[in-house]
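Removed: one protein chain of the complex. Kept in place: all other protein chains.
Then we have chain A:
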Amino acid sequence: MSGASDAAGAGGHEELLEDLLAGEHRALARVISKIEDRAPGYRDLVSDLYAHTGGADVIGITGSPGAGKSTLVDKLAETYRDRGETVGIIAIDPSSPFTGGAVLGDRIRMASTVGDMDVFVRSMSARGTLGGLSTATADAVKAMDAFGKDKVIIETVGAGQNEIDIVRTADTVAVLVPPGSGDDIQTLKAGILEIADVFVVNKADRDGADRTVQELEEMIHLGEGTSTGGTGHHGVDGMAAAETTTDAADTGNWSPPIVETVATTGEGIEAFLEELAAHRGFLESTGTRTELARKRHAEEIRTLLRADVNSLLEAELERTGGIDALADAVRTGETDPYSIADAVLEPLEACLAEVDLNLERSSETEGGGGSERDISNSTLGRDDPSQ
């Protein structure tokens, strides 16, 4: 409605970007909103952000509800601030599948850094579906990175695949395990435990903490036994593992350390920070960071393409009379979903065959300019030497 926001409309995104790069908090906030809303022009905005990213350490923190994530993040941010580093936090909470509404309450527990604008907390809800949230989160991280935050922390409840996608946008993932969170079979189950670079047994002053640590240790060592090289049990600081770069492609050589913390009192936070830094060192010294970045960009491209193809198909379905009619046709036995999918995709496949050629051609004549395909090629090119 008002002047300031209109500038952020279709044409004004350069201005918004300039303001963001100049360190204006409101511009950062507005850019993230545009990202979340998929507002017109948001893609250009994010494209332009990329050139300014790469400086931030991205840390993902996940764990079950009530594990103490927000409190730990708060203490983490406070410690980084004491060291003179700026922090961006993205706190993700679920949204209602029925109304789309959400209550985002993580701010309540982030009181240590109140009044300090250099801790930028942004709450996001699982608004979209089909990878929408992880794309939006990754883009919001880009915005904070470009803004100049030294550390970006993503905090999310670890409940399912969606959350795993989100924390995968981080360089280092910490998984919080509260004491007494189940018997040892729980730790064998697939899921968030597998993605941990660091384990945090928070609320370590509670009964059962020792046992939880022990169970985690057993699980980690079991994993080491079955994995390729078996780098031994140097474990805890993991730097020793950096010498053997046999399988740097995944984090195979990193044995996740276990840290005990009491987030409410700040106990163990320093040790936790050290492990995060150690993992970062590992990523850099083994070249895993480059590999990780490449994988991540590949995933970004895939997610983006998937979403685009999806909306393309949705539009196509809408144009041909909507999905309800097709569903009815299946119900009455006229046809079946497989035939419909084939029919809808057929022209697309035909088109793609041509696009394929285009891609090849324009990459051969690289630098030749001209075709719109160059845009994607230059993006691809930039991904490889990833910072």
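The working rule: a contact is a pair of C-beta atoms (placed from the backbone, for glycine too) under 8 Å apart; a residue touches a chain by one contact, two chains touch by 3 or more; residues count from 1.
Just so it is clear, contacts and distances are computed from a predicted model.
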| item | value |
| --- | --- |
| From "Methylmalonyl-CoA mutase", "Replication factor-A protein 1", "Pyruvate dehydrogenase E1 component beta subunit" or "Transketolase central region", the hidden chain's UniProt protein name | "Methylmalonyl-CoA mutase" |
| Listed residues A:G84, A:G101 or A:G333, member touching the removed chain | A:G101 |
| Per the touch definition above, residue among A:H13, A:R30 or A:K203 touching the missing chain | A:R30 |
| Interface residues of chain A (partner: the chain not displayed) | 1-5, 8, 25-26, 29-30, 32-33, 36-39, 95-96, 99-105, 107-108, 111, 114-115, 117, 120-123, 125, 127-130, 132, 136, 310-311, 314 |
